[in-house]
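With one protein chain removed, the remaining protein chains of the complex are shown where they sit.
Coming up: chain A.
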Amino acid sequence: MENDKLLPVQIMPIVSSTMMGVSILTIQRSLSSIAKGDAWISMILGVILGVFSAIFLYNLLRLNPGLDLAEIIVCQAGNWVGRLFLLSTTIYILIDIGLSLKVFSFALKNFLLDYTPISVVSFLLIIVIVSVVVKGITVIAGVTDILYPFFVTSLVVLIAMSTVEFQKANIMPIIYGNIQNTFKGSLPAFGAISGYGASSYVMKYVTEPKKAFKWFFMGFGISSILYILLTLATTLVFVPEFLQKLTFPTLFLSKAIEFGTGFFEGFFERLEAFMVLIWIPAVFTSVGVYTFASVRNFSVLFNIKPKFQKYVAYAHIPLLFAITHYIKSQIVATNLMDLFDSLSIVLGFGLTPLLLVLTLINRRRRAKNEVKK
C-alpha cells in the first residue's frame, strides 16, 4: 500500500462522504419512528452532538501529531489496555462495514438488479473496494475527490426537486409534546453522521494538518446540512407513519417525485434507479475509507509492517463477505446497522474523551519527568 501525502483540501470530500455513506439512505426511517414529524430537529440535535464530538477528536489528533487513531489508542492507553480498546474498535468498524455493504446490496437489489443474487452484488462490491484500498489512501482520496461533486450535486438536485411534493402539515405542529422523543432521536442522528471519525485514520497523511482542520469542518458542515435538509424533505413529503415503514426513504423520495408524462419527464420516471446508481460511488468512498481504517487497526493490533498491509486488506475480502452473508433479512440488516451507528456514541463521547484525558495526563507526566532530568 502506497500512502503518499494528501493535500489539506482532500480531507473535505473524505469527511463529507464518510459521513454520508449508506446511512443517508436509511436514517430518516429510525428518526421518524422515534421523533415522528420532528425528525429533522433530532437531526439538528445530532449534528450539535457531532460538533462537540468532532472538537474532542480535533484536539486528540492535534495533541498526537503523526499518529492515526489506532496508534493513538495503543500509545496513550498502553500496550495491553490499548490493544483491548483497539480490538473492540476493530471489531466494531469491521461489522459496521459489513452491515453497510449488506444494506446497500439490498438497495441495489430492490431498485436495480432484481434477478442478480445478493451475494454476488455484495461480493463484487467488496472485491472492488478492497482492490482500491490496496492501492493506498492516496488512491482512495483521489477517487473520492472525483466522485464527491457528483453525489453532492445529485442530493442537492433531489432535495430541490422534492420541493414540489412538500406538505407543510407533515411537520406541524413543531415539537408539540414531543420534546423527549426529539432528544431521543438525536442519538441515531449522531450515529448516522459519526462517519467523520474515520478521518482520524487519514489525518496523519495530510501535508499540513493545521490547514486540514478548516477543510474538515467544511466537509462536516456540507454533510450535516445535507442530512438536515434531506430529513426535512422526507418528513415533508411522507407522513411519519408511512416514513417509518420505508427502508430507504431517500430512494423512495426520488420515487415519489412526479414529473408528468412528456418525453423528457419520462427520463425521471425511474429516478430512484438513477439515484441508487449515483449512490454506488458514495457508498464506495465511505466504505473504502472505513476499510482503510480497519486495515490500519489490524496492522497496529498485530504489529504488521507497512509492506504487508496489502495482505491485511486482501484478508478483508472473506471477513466482509462472511458478515454480509451471515445476515439474510433486510430489516435485520438495517436495524443492526442503525444500532451499530448509535453505538458510535461510545466512541465519540467515551473513547475519544478518554484518550484525550490520557493524552493530557501522559504529556504532563512526560513534562514532569523531563523537568526532573
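By our rule, a residue touches a chain if its C-beta (ideal position, glycine included) is under 8 Å from a C-beta of that chain, and two chains touch if they have at least 3 such contacts; residues count from 1.
Note that in this section contacts and distances are computed from a predicted model.
For the chain that is left out, the UniProt protein name among "histidine kinase", "Spore germination protein KA/spore germination protein", "Peptide ABC transporter ATP-binding protein" or "Fe-S cluster assembly ATPase SufC" is "Spore germination protein KA/spore germination protein".
Set against the missing chain, the residues A:N110, A:T138, A:N181 or A:N335 yield one that touches it, A:T138. Of the candidate positions A:I48, A:L63, A:L87 or A:L112, contact with the hidden chain is made by A:L112. Residue A:A273 is the one among A:A256, A:A273, A:I304 or A:I345 that touches the chain missing from this view. Interface residues of chain A with the unshown chain, by the touch rule above, are 2, 6-7, 9-10, 108, 112-113, 116, 121, 124-125, 128, 131-132, 135-136, 138-143, 145-147, 263-267, 269-270, 273-274, 277, 280-281, 284.
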